[in-house]
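In this view, the complex is presented without one of its protein chains, the others remaining in place.
Think of it as A and B in the order they're written, each chain with its own count starting at 1.
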Amino acid sequence: MSEGFVSRGFRGRRRRTEGGDRLPPGQYLVDGFPVLSAGPTPHTPLEEWEFSIVGEVDEPKKWTWEEFRQLPSEEITTDIHCVTKWSKLGTRWEGVSVDTLLDGVETAAEYLTAFCDGGYTTNLPLEAVTGGKAWVAYSYDGAPLEPEHGGPARLLVPHLYFWKSAKWVRGLRLLGQDEPGFWESLGYHNYGDPWREQRYWGD
Amino acid sequence: MAETRTPRRKLLWRIGEVIETRPETPRTKSLFLEVPGWEGHKAGQHVDVRLTAEDGYQAQRSYSIASAPEDGRLALVVERLEDGEVSPYLTDELRTGDRLELRGPIGGWFTWETTEGGPLLLVAGGSGIAPLMAMIRHRAAARSDAPTRLLYSSRSREDVIYAEELDRLSAEDGALEVTHTLTRSQPPGWTGYSRRIDREMLEEIAPSPEQRPLAFVCGPTPLVEAVATALVELGHDPARVKTERFGPTGG
Partner (left out) sequence: MDENRLDGNAVGGLLGEIFPFEMTTAQVTCTSCGSLWRVGQTMVYGHDMGTIVRCASCDNALIRVGRGPDRYLLDMRGVRYLQVEEA
């Protein structure tokens, strides 16, 4: 067996951890913006794109791309943390607050599933995306969000591990019970708080 | 169709020793390994290589075996990627006498044995030549006369891996034809292809679909996808076009 084997002279990429208290435990800083893909990159034409709020709501809501872009939007500068241990500080986004999208939505639901082109899903408690904590973002670093990073629009929930910031998001389904999404049903933590290092089930 | 029965086995990490390193081209280097207990391999298979740092950090990559099953030692060829984490270590740091953790051989679909016959169409881009070289070397060692055509895309003459060996093998064996395309720069007087592999080039080089060649395509993903699509459009049976994508940038 090869337990304890060390490759002479191998250091791997430099893992920078200067970030003070802005870096959650176990994370390191990265220069680029890694792309983690679980499937083919969707390329939905904007004329066909719609965002909806559905499920346990009195009245479902839907926006076309034009209508969505008319909604009040915000500039967000925030730190993001991937469960695979890389973090980026001070990333700049532009998007519509989920509070804006849920404004006027009558619901008793406590959970939601974000659903996306390509079939990806992630689950969240409603309270994790309200109160100024989440957006649907269409711009990154001053430019339209590229398809490989989730464009035309992705969910942005920076206070949780970044797999919760679902790429190619097309809507939120509000639910009375919690339904584990794509990664949550594959061993990843149901909530995903980087500050409590909630990476996997049982953490 | 290839034999697909597989014996039971455990895929374990083991340690090989680097017995030689050899620069092949400005960007690539061959590593020759001795792996105690190595049980042999089929041309086309790969190994997973794992590097471990002092602090326990690990990085893992797959490399096709370039040596024939008949060779005594295992050969890998590594292309140094500018931004790479593993390849610069393997090309710049690793030296004779060092040990390398690996497991394999892996793969039962992208393989060829002389018993399968031909004709063969081998299409390579850059370091994608590795598994196809194992097939060409196996074919030579086993004295197979399966008609074989290699179409090999490289940036320039200096970047052609195994250039002399391919020249020699094709000169010695009339049933092996090697065609190069040099996509970025060509030597003075070059009369060969000087563009990316496309449908027209494949139509000129490949055996006709009626001959039912077995095609193996390996290299950067854009090349592999373009070639596989073109071969199917030209009428080749998709089940006889086998692909090994190396990813966006290569090995």
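Odds and ends about this structure:
By definition in this document, a contact is a pair of C-beta atoms (placed from the backbone, for glycine too) under 8 Å apart; a residue touches a chain by one contact, two chains touch by 3 or more.
This structure is a prediction, so every number in the text was calculated from the model and none was measured.
Just so you know, the chain we are not showing touches A, B across the whole complex. Checked against the full complex, the candidates A:23, A:57 or A:83 give a single residue touching the omitted chain, namely A:83. From the options B:16, B:84, B:107 or B:125, the residue with contact to the unseen chain in the full assembly is B:107.
One chain of the complex is left out; on subunit B, the residues touching it are 2, 4-11, 46, 48, 62, 103-104, 106-110, 221-222, 225, 242-248. Residues of subunit A in contact with the chain left out of this view: 35-41, 83-85, 118-119, 148, 163, 183, 185-188, 199-201.
Everything below uses one rule, namely that only the chains that are shown with their structure count from here on.
We define each chain's centre as the mean of its Cα atoms; on that basis subunit A and subunit B are separated by 39 Å. Of all residues in subunit A, only 1-2, 5-13, 15 touch subunit B in the complex they form. Interface residues of subunit B facing subunit A in the complex, by the touch rule stated above, are 12-15, 51-54, 57, 59, 85, 89, 93-94, 98-101.
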